[in-house]
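The other protein chains are all here in position, but one chain of the complex has been omitted.
Up next is chain A:
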Amino acid sequence: MIQIAIYKMLQTANGELPLDISLTIEKGQFVSIYGNSGAGKTTILRVLSGLTKAEMASIKVGEVKWDDTKKKFHLPIQKRSIGFVFQDFALFPNLTVKENLEFALSKNDSKEIVSELIELMELQSLQNSKPQNLSGGQKQRVALARAIVRKPEILLLDEPLSALDDEMRSKLQDYILQIHQKYNLTTLMVSHSLSEIFKLSDKVIVVDKGKIVKEGIPETVFSEQKVSSKFQLTGEIINITKSDIVYVVQVSSGNNIIKVIATEEELDQYKVGQKVLVASKAFNPIIQILNKLT
């Protein structure tokens, strides 16, 4: 279990804003942090990793204290068992993929993990390439592998996939899930993508203006049943096509694909991959009996 309590004054575009949060994360959980820019999401990861010091921080990972400002205790960053991947992770340009991974090893570590990760992340054909010859998605795959080389307890991901296109993003999500499970990691990910959060996380924390405003499983947090309509389902937009002056939005929900009409003005808010709630009133649907024996 990881117990985190942080208080830190943030300097934002709109002046000072206190980040004041406390949360508990179970070992092995995949937790997403969601919220507006400047809400303090990245700071939480940075304080946890030891990159940033807070006015007040109390961080305990299992039985080990990482931060206890009351007792002026701060575990140095190199002693914290973490892997960190940022949006643009800088790989060493003069080293090959394999050398980049080996560089992350501690002195006495066996090189076995490097070949294991190269295989798991399907980097075999790229292992002797230099970073400049890799695509964005390939670089992030290497960055992810490198973050795992020391087998950290905690993996911190700060919008690692936001610069990638949808297809690459979805592939990388699969890799992230795979390493999270295989290495029994506790993962914290900052993300703006609802579909990504739904796909990966056990729990989501919504941060607004330095405070946690909501937390729970993604379904409950994002599809609060606030609208009176009783005919509701959540799903993901898979396709949008123009039809005369309106648009047909296709939503995949479980095994079903449904279609909903939308106007041109509404389209700004809808994107393929977006998680949505589709609602209609209980008064509209008709019921037809299936398997009627004649």
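The working rule: a contact is a pair of C-beta atoms (placed from the backbone, for glycine too) under 8 Å apart; a residue touches a chain by one contact, two chains touch by 3 or more; residues count from 1.
The rule is simple: contacts and distances are computed from a predicted model.
Novice: Name the absent chain by its UniProt protein name; which of "Molybdopterin-dependent oxidoreductase", "Mop domain-containing protein", "Carbon monoxide dehydrogenase medium chain" or "Phosphate transport system permease protein PstA" is it?
Specialist: For the chain missing from the view, the UniProt record says "Mop domain-containing protein".
Novice: Quick one: say which of A:Ala13, A:Ala90, A:Ile245 or A:Ile287 touches the chain that got left out.
Specialist: Of all options in A:Ala13, A:Ala90, A:Ile245 or A:Ile287, contact with the hidden chain holds for A:Ile245.
Novice: For the chain left out of this view, which of A:Ser162, A:Ser229, A:Ser253 or A:Gln274 touches it?
Specialist: Within the whole complex, the residue contacting the unshown chain is A:Ser229.
Novice: Which one touches the absent chain: A:Glu122, A:Asp165 or A:Glu266?
Specialist: Answer from the full complex: A:Glu266 touches the omitted chain.
Novice: Given the contact definition stated above, which residue among A:Leu10, A:Met168 or A:Ala279 touches the chain not shown here?
Specialist: From the options A:Leu10, A:Met168 or A:Ala279, the contact with the absent chain belongs to A:Ala279.
Novice: Of the residues in chain A, which ones touch the absent chain?
Specialist: Residues 226-230, 244-246, 261-263, 266, 279, 281-284 of chain A touch the chain absent from view.
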